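These notes concern the structure reproduced below.
Removed: one protein chain of the complex. Kept in place: all other protein chains.
Right after this comes chain A.
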């Protein structure tokens, strides 16, 4: 536990001295704000709908998942590997699991921080729509966002353990997230168990029909948490396999 904490703390701190993380945080918040602003503008001009928190979450999820997660997790293990500092960590009295878990925890704290910063947007929205935003959806939506980023950043850390090159890690993580995003679609073409499996694996399935409509269902929480645990477990195996090469 101590080791996990030491590694996570350093990982987290490193974001705040790295211009990339600041830049990314800035771009993410800007994109979110931009989306929301356009949405509100469009709503007031067309009068077609009232901007609500559901729409806001749907807008938020894209830059978070498809930009922040790959770009933040790409560095975690690939860069240690390239710079040779992995040799330092692997010869310190730290297990491979502690290393991978600590790395993930540090990045996860970073995402929690950035997600917490996005809270300003619902608050702004709350002040301009009448009678305010749905508090239940606000809470469940944020729980969902945090769980999704937890699982996807675990995959990012796993992918990063395969590479020495950060860009390669970024692209593959990006690809895997897209895969989990769309994996539910072919479920309509097949039926039976295959369809169930595809639907179960789908990221969106566990978000749109639950967290986004104000539900916190145990099966969805289990889905994201087990995905996190499996990815991190595979990550520690991947680090160990590296030693045997």
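Operating definition for what follows: contacts are C-beta pairs under 8 Å (C-beta built on N, C-alpha and C of every residue); 3 or more make two chains touch, one makes a residue touch a chain; residues count from 1.
Definition applied: contacts and distances are computed from a predicted model.
Asker: Not counting the visible chains, the remaining one has a UniProt entry; which protein name from "Spermidine/putrescine import ATP-binding protein PotA", "MFS transporter", "Membrane protein" or "sn-glycerol-3-phosphate transport system permease protein UgpA" does it give?
Answerer: "MFS transporter"
Asker: Touch as defined at the start, partner being the missing chain; which of A:94, A:146 or A:176 qualifies?
Answerer: The missing chain is touched by A:94.
Asker: For the chain left off this view, which of A:17, A:48 or A:218 is in contact with it?
Answerer: A:17
Asker: Can you list where chain A touches the absent chain?
Answerer: On the side of chain A, residues 2-3, 6-7, 10, 14, 17-18, 83-95, 243-245 touch the unshown chain.
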